[in-house]
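Below is the structure I would like to discuss, written out as structure tokens.
Only a single protein chain was left out; the remaining protein chains are all shown in position.
The letters A and B name the chains in turn, as written, and every chain counts its residues from 1.
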Amino acid sequence: MNAPEKPRQKTRFDTIGKPRRRVDGRAKAIGQQRFADDLVLPRMLHAKLARSPHPHAVIESVDVSRARAHRGVHLVLTGADFPVPYGIMPVSQDEYPVARERVRFVGDPVAAVIAVDEQTATEALALIDVKYRPLPTIASPEEGLANPEPRIHDYGEQGNIHRNQSYEFGDVEEALAQSDRVFEDLFFYEGNTHLPMEQQASLASIEGDGKLLLETSTQNPHYLHRQLARVLQMPTAHIRVIATANGGGFGGKCDPGNHEFVVAKAALMLGRPVKICLTREEVFYQHRGRHPVLMKFRTGVTKDGRLTAIHLQTLLDGGAYGSHGPASTFYTGVLTPVTYELPRFKFEACRVFTNKPACGPKRGHGTPQPRFGQEVQLDKIAEALGLDPAEMRLKMVTKPDSLTASWLRVGSTGLAECIRKVVEMSGWRARRGKLGPGRGLGLACSAYMCGAGVSIYWNKLPHSAVQLLLDRSGQVTVYCGATEIGQGSDDVLAGLTAEALGIDPVNVRVVTGDTGITPIDLGSYSSRVTIMMGNAALQAAARVRELLATAAAEALDTLPDRLVFSQDRVFAAEDAGKSMSFVEAIAAAEAKFGTIASVGSYAPPKPPGKYKGAGVGPSPAYSFSACVVETEVDPVTGWVTVPKIWVAHDIGRALNPILARGQVIGSVYMGLGEALMEEQAFRRLPPKLSSALVHRNPSMLDYKSLTSLDMPEVEVALVEEPDPNCPYGAKEVGQGPLLPVMPAVANAIYDAVGVRIDEVPITPDKVLAALARKAKGEAPRVGPESFPGVPYPQATFVLPPWEGGDGNELKGRKAA
Amino acid sequence: MMRLPWFRWHAPRSVAEAAKILAGEGPQAMLIAGGTDLVPNMKRRHQEPAALVALRGVEGLKKIANGAGLTLGAGLTLTEVVEARQVREHYGALYQAAAQVATPHLRNMGTLGGNVCLDTRCTYYNQSYEWRRAIDFCMKKDGATCWVATASKRCVAVSSTDTAPALIALGAKVRLASAGGARELDLADLYNNDGMAYLTRRPDEILTEIVLPPAAGWKSAYWKLRRRGAFDFPVLGVAAAVRAAPDGTVEDARIVLGAVASRPIVAKAGELLAGKRLTDDVIEEVAAKVASRAKPMDNTDLEIYWRKEVVPAFVGYALREVRGDDMRATRMRIARQAL
Partner (left out) sequence: MDAPTNAIESAAARGPATERRNVLLRLRVNGEDAEAYVAPYKTLLEVLREDLGLTGTKHGCELGECGACAVLLDGEPVLSCLELAVQCEGRAVQTIEGLARGAELHPLQAAFADLGGSQCGYCTSGMVMTAKALLDRDPAPSRERVKEALSGNLCRCTGYQQIWESVEEAARALRMEKQEAKP
């Protein structure tokens, strides 16, 4: 036996780092995992939502009498039944479960039918008579800026601008003026959606004690719980939300959904279980996906390729509601300084309402768009300066334990190692530029948060909490509000708890995502679960371990801190012959202390920035990724093929390497889809004939998700630089590896055929158009041509740490 | 879940019985074979037949018969067509076309006859009832306007069958049966260039057989353009069949384009190629001429001008493959599978 260790500082592991069947693997493989739509209750009714065919209209009247009279219909709900609005963020409470006065996009719910079966409910939808008065529509942020009236919402900054902000860290104009070169580039990132395989479903019922139970496909049961209490005007403690196993989330199940309030209300009114399952088309309307973002980068560099300053401007197409928009707006800039040393940074962002489904958080939340622009621009800079793109990046990666100009604390970083790995794996040095005509390699990097440092609603409370209960039978039950969305958080919880207690994970029972039973966890977003839930679990485990150690030490005649917990036993460090089983240790502790249970909780460290707005971007740790993509581009058709991708991800520590690798490859998959074909696009009809503004492709056939035949092999390297803020050093892996893929594809296409596609998706028609321009001697580029005049506010000016700042706004400083 | 509307259900055992039911039910009845086209369309209320006449249990629709050429029952699944040795060995274009329809599951269900009779497609049409209501419907179903070409008197929905261009290039005829008798016609004549009345089949007729002439001396290929390696309908299909003398001089040729009009477009390839050898120059010249027949509209996936621009390249792929070039690498990049 090795020396005793503090559980948090463990370096030798029984469970961690070993490939293991995930705790929910069996249930999923045999079809036993119960997703929301698999749930059935006696006397259950079914709900359907009637949705607006108009992109923007005043509701003049809603007559539900014919629907209500339809045989089999039990209830029809309208906006009148829902006087209280909701929204995921306190600053954007702008949605109603069913629209009251106004519809703002095609698909906005205007009524709900609850009937004996889905077929009957669907039939009754057609019997609802709604009179609309159509209003002019806004299809893009440019239109929104140009047309302050009519306002889609009567709140926001001005006109149809929802959010508008500006931050400057050091005098950026001065730095640009002093730079050897300044590069100015425009980029556009089209919107896209999560497309989880499971369509959202919810089942509301009244439990035996008369309280409301909502079992639903949600990533954030806690926030939903709060919003339900608000909308239904009920005590929160009278509502229980169970996040059912999610058939994929990717951010799409973070916002509360109209359907969840509707079934909850209906169940309360009817006293019967009510279920709803959205159709695939409705999932496209629920959306909350990637914002379309137009970007302008002005980047100064020294002639040897070091950044001097970046001035980044973004313009977001928000869709019809606020959703996570205030956060999304920040995220189109705040993580930009995390990857490379950047002395000064200015960031302006504006989110505009449009008459389309609301955008929100999708895997990478707001950051893939600027990362795409930044990493493609760096490729251009490297070429212009005659530098190798990998070497240039390697020389300027942020240092461990450093601050960014914007006062984010970078703790551990494995970015340099990630770059070295992908360079090595891909044969970058030997192969780049030597693959022959039409073939190329491209490289890009990124960083992501390991959990948002600040909760969505302001509070000083823990972000995650775990409760442990040890039974004399040897059963260890771990409770946490964390939500399994397929990413493997239940497995992380079991694995960490088992490791900390030295037991086999199969002896851990995991109970998660149930606001009626489990302690708080804020939800599965911002890559926060492993870190926050994990730290809470380790704290709880340390506490019960101490009780067990005290009791076991007495029995084994040694000192508690001389004990080792391993392989379901408790050993004396100096004499492995002195030992007892873990079950015996529980019994000894239970005899001594009574029932053995503990709690643990976690709140992230206080961010170093103190200026208003400094709350978005800080994280206990950052993950880093690097990616090399190989492309083949047909010069005649512009057809792009990606035969191979190499990716390295700084994960801190891989808890279950099978799952970690799966998250990386899955991220690459989603990133490649975004790079090449996924888009949530809309179409207007000829305005003289129609005011329609509809989703172009609300189906799984028309929204192009890569099939098994379209996916290249991905070679993964996990870089393990344990981070002291993270449980056993483990950082996030669910989002970060997506981020470098899109710019790496664009850079590889340039390497292959010498054209720049400064927007995603990179479709063959764009490649061919750029090739045609190249042939004519024009700029070989397709991308946005102009950036509109955006009335950004005067910047909040903050001095970077190395310029004598203290993290506060420097008031009275006139920003450039 | 999206659900089908109510309907009456008939499961006849013979073509005669099916034809009789069809005659009795009138135009409100529809035939269903594999259901892979009709069922989703019914779920979206494109078609609302009061009665369905199922062909799956009908005897004789699944035969594969060697005669002078090859006779294929309309009820053969696309998987059965792909796996038929005679098809793979002698009718390469049909094999390649059938193997690229949709997905393995859908090929296990969908039939050759169903693919030949596939409803025309359009981004304004292949949407749910609620979506179509948001555009006040279109000419093809429940509306008055063609939103693709608002001045058009005719629906421009796209012929999206993969097998029909291949079969026409191979010189296929089809047999139709009804209560009034049977008839045979060139497959090319089964189609109208009209997105609504796209078939010349009468509602009381049943497509029973596809008859292919002898393949001796012919070589053929089918190339399909679509976004992904599975699921997607063609946004361009090119079928080429060439009969050449031993010295390589072309004796006869047919090139058929799919997914660029409301019907498969038959190019006058025979006239263009006869007496010539398939040199690079000839291929380029013919490809340009054939491509000029393609009139894609902005109602499918991918950008309209680009789709038009790449037609010559795809005609070239097909002709080069027929010539005997090793096209495997290109095939892998386009189809993402060896065929």
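Please note the rule applied: a contact is a pair of C-beta atoms (placed from the backbone, for glycine too) under 8 Å apart; a residue touches a chain by one contact, two chains touch by 3 or more.
It should be emphasised that the depicted structure is a prediction, and the values quoted were computed from it without experimental measurement.
For the omitted chain, the shown partners it touches in the full complex are A, B.
Contact with the omitted chain, checked across A:E198, A:E215, A:D751 or A:D765, is made by A:E198. Contact with the chain that does not appear here is found for just one residue of A:I665, A:V753 or A:L799, A:I665.
In the complete complex, the residue from B:A230, B:L273, B:L319 or B:I334 that touches the missing chain is B:A230. When the omitted chain is restored, the residue from B:P104, B:G180, B:G217 or B:G248 that touches it is B:P104. Residues 1-9, 11, 32, 35-36, 39-40, 43-45, 48, 50, 52, 54, 56, 79, 102-106, 108-109, 129, 133, 142, 229-231, 337-338 are the ones on chain B that touch the missing chain.
Residues touching the missing chain, restricted to chain A, are 19, 21-22, 24-35, 37-38, 40, 53, 70, 119, 122-127, 129-132, 194-199, 245-250, 279-280, 485-488, 658-659, 661-662, 665-670, 699-701, 705, 707-709, 711, 713-714 (touch as defined at the top).
Here, only the chains that are shown with their structure count from here on.
Every residue of chain A that touches chain B in the complex is listed here, in rising order: 51, 53-55, 106, 118-119, 122, 277, 279-281, 632, 634, 636-639, 641, 677, 685-686, 689-690, 692, 694-699, 701-702, 704, 706-710, 763-765, 768-769. Those residues of chain B that touch chain A in the complex are listed here as 1-3, 123, 126-128, 130-131, 133-136, 145, 147, 150, 227-232, 301-303, 305-306, 309-310, 313, 333-334, 336-337.
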